[in-house]
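Complex shown without one protein chain; remaining protein chains in place.
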Amino acid sequence: MTNKLLVDEMKERVFAANLALPKAELVKLTWGNVSEINREAGLIVIKPSGVSYQTMQMKDMVVTDLNGEVLEKGMKPSSDLATHVELYKAFKEINSVVHTHSKHAVMWAQAGREIPAYGTTHADTFYGVVPCTRQLSSEEVTSAYEEETGKVIVETFNEKKIDPSAVPGVLVYGHGPFTWGKTPQQAVENSIVLDEIAEMACATEVVNDSVMPIPQYLLDKHFFRKHGKNAYYGQS
Amino acid sequence: MTNKLLVDEMKERVFAANLALPKAELVKLTWGNVSEINREAGLIVIKPSGVSYQTMQMKDMVVTDLNGEVLEKGMKPSSDLATHVELYKAFKEINSVVHTHSKHAVMWAQAGREIPAYGTTHADTFYGVVPCTRQLSSEEVTSAYEEETGKVIVETFNEKKIDPSAVPGVLVYGHGPFTWGKTPQQAVENSIVLDEIAEMACATEVVNDSVMPIPQYLLDKHFFRKHGKNAYYGQS
Amino acid sequence: MTNKLLVDEMKERVFAANLALPKAELVKLTWGNVSEINREAGLIVIKPSGVSYQTMQMKDMVVTDLNGEVLEKGMKPSSDLATHVELYKAFKEINSVVHTHSKHAVMWAQAGREIPAYGTTHADTFYGVVPCTRQLSSEEVTSAYEEETGKVIVETFNEKKIDPSAVPGVLVYGHGPFTWGKTPQQAVENSIVLDEIAEMACATEVVNDSVMPIPQYLLDKHFFRKHGKNAYYGQS
Partner (left out) sequence: MTNKLLVDEMKERVFAANLALPKAELVKLTWGNVSEINREAGLIVIKPSGVSYQTMQMKDMVVTDLNGEVLEKGMKPSSDLATHVELYKAFKEINSVVHTHSKHAVMWAQAGREIPAYGTTHADTFYGVVPCTRQLSSEEVTSAYEEETGKVIVETFNEKKIDPSAVPGVLVYGHGPFTWGKTPQQAVENSIVLDEIAEMACATEVVNDSVMPIPQYLLDKHFFRKHGKNAYYGQS
């Protein structure tokens, strides 16, 4: 496949995935962004910064190298690009990153709490708690903010020994969610699920203020029903 | 009626009922499933596993025998089929089962609480509390999980002496709701009502933290206004 | 105007007002009903019982006399007709009644609490608390339930000395809201406002658990800005 064809296909997927965000009511105005990486071709494609979802076109998607340097003349990339780059560098198995300000995930991020696995809806997609990063320091915010946001996500997964393939999302303290996946569509679906389980978890605590997470064996059952070599959900 | 005609009509109803789930905002992505049984013909028709509601076609509905053994070449049935089979075996008067992860019913399932009958909206459809099962054991989850899910629902109705015709739904602890009915349409409507009363009940407790269920005589009045030989709601 | 023309116009307004309920997301399935009265002509027109909003036609509207006796062959009237009749008998200035199970108004009805006037959104339509009736007794429920529901609403307004023109709605304990107005459209709008202020009031208490109602002078200002001879809101 020529590089031109490959870039066009990446733009098509990234464009479609970005449009899926307002459709799923995960973003308002120009919020949110989706990117895709192709490590072999050395390319990242990402939403342009601050562009309306109503007027945005496929050709507006911005192409960069693996360090986030823009390769084509055109629009400026999403201001969150450096966060995406950090995640791609550390999480080798992912090919797409999504950032939104979806309201229920943001609530937990603002509350500074990880989301406990209260049910099978959670376990089907996230194998354990969805972690929340520590707060960034003043130095981190005032120096290379977006890059440091990526670094603190990676630090969180390393310190808590969480596998980013098994827990494809995170809450950044005081900010909001990032999710990822093998494809832009999967990464967007993980954002949809994350917001849904965030809403469910909040209300679960309202209904029962001493609720406990589901047991490990149920978490195992549901996650591995959908993921890994013994998965039996779906048609494949 | 030939078996072919009968199967086609079952597929049509099951297909329509499945599509009603995302339309009523009870499911996201590929979540949820509806089945119908015809005991005399020895047939169950159910949604295929993990298929998108946008691309799913009527012919994709999966036909099985009364034990859930697939009878036609084609797609794999919903992974929750074994739960449906258990419910059909125990609850002789029902012809359709619906499973969703509708958010408000899930909240109560995750909280591990039965939904009290706080009002007539509840009583019109559910004659008393909507029960919540006990938690499944590790052995039950790791052996025949979906079948055991059905068994624990039946156990719940037996132990609490609840008539599944009078309370056409349940919460599975840490998981979510199942509802049933005489037809796929009725079973779906019961899922719609269940989610609505789950949301209402949660907020009712927020507005009044010492709220009590409605008295038995009001529960009787509303349920039997719509159900049984003295019903006078509707046109029939 | 001939009686035929008058009935047709009543049916048209009642039909349109009933369809406005699902559009405003105040009802699900076949819930809810709107009626209109013409006292001089001795007629009430009301939604038929248990009919789907998708298939309901204008001609299905049921015509009764002022005691709720059906005057035309056709569908059965809403099972709540007797409640409407009681309200028309007691509240001479109203021409339309609406009943819904709109979720936020139901929450307060189930909680058994009147809705305090926490803001100007409330005061623009309801001049003071929206009252909640006492619970009906077993005798009232088992004898003439729907009629007694009307009677307990009237009792509530009498005992609390509330003018039904100034507070065009009520919560029936453990059941849900009724609203009314000069026209079916106005009565529906009052149901829309009632559900909105019910939702706002619940969350207001979450945000501030010692919140107080607005002062009487602000209640006066907003209500009389829209109502009565010194009103100056709108174009008339």
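We call the chains A, B and C, going by the order they appear; numbering starts again at 1 in every chain.
To be clear about the criterion, a contact is a pair of C-beta atoms (placed from the backbone, for glycine too) under 8 Å apart; a residue touches a chain by one contact, two chains touch by 3 or more.
Please read these numbers as outputs of a predicted model, since none were measured by experiment.
Looking at the complex as a whole, the chain kept out of the display touches A, C. Across A:Q57, A:T142 or A:Q216, the residue that sits in touch with the chain not pictured is A:T142. Within the set A:V14, A:V63 or A:V106, the residue that contacts the chain not displayed is A:V106. Residues of chain C in contact with the chain left out of this view: 118-121, 189, 192-193, 196, 199-201, 203-204, 206-208, 211, 214-215, 217-218, 221, 225, 232-235. Where chain A meets the missing chain, the touching residues are 28-31, 48-51, 75-76, 79, 101, 103-104, 106-113, 135-136, 138, 141-142, 145, 174-176, 202, 205-206.
In this text, only the chains that are shown with their structure count from here on.
In terms of inter-chain touching, the protein chains here are arranged end to end in an open line. Of all the chains, the one whose CA centre sits at the greatest distance from that of chain C is A. Among the chains present, the centre nearest to the common Cα mean is that of B. The distance from the centre of chain A to the centre of chain B, each centre being the mean of the chain's C-alpha atoms, comes to 33 Å. In chain A, no residue touches at least two other chains.
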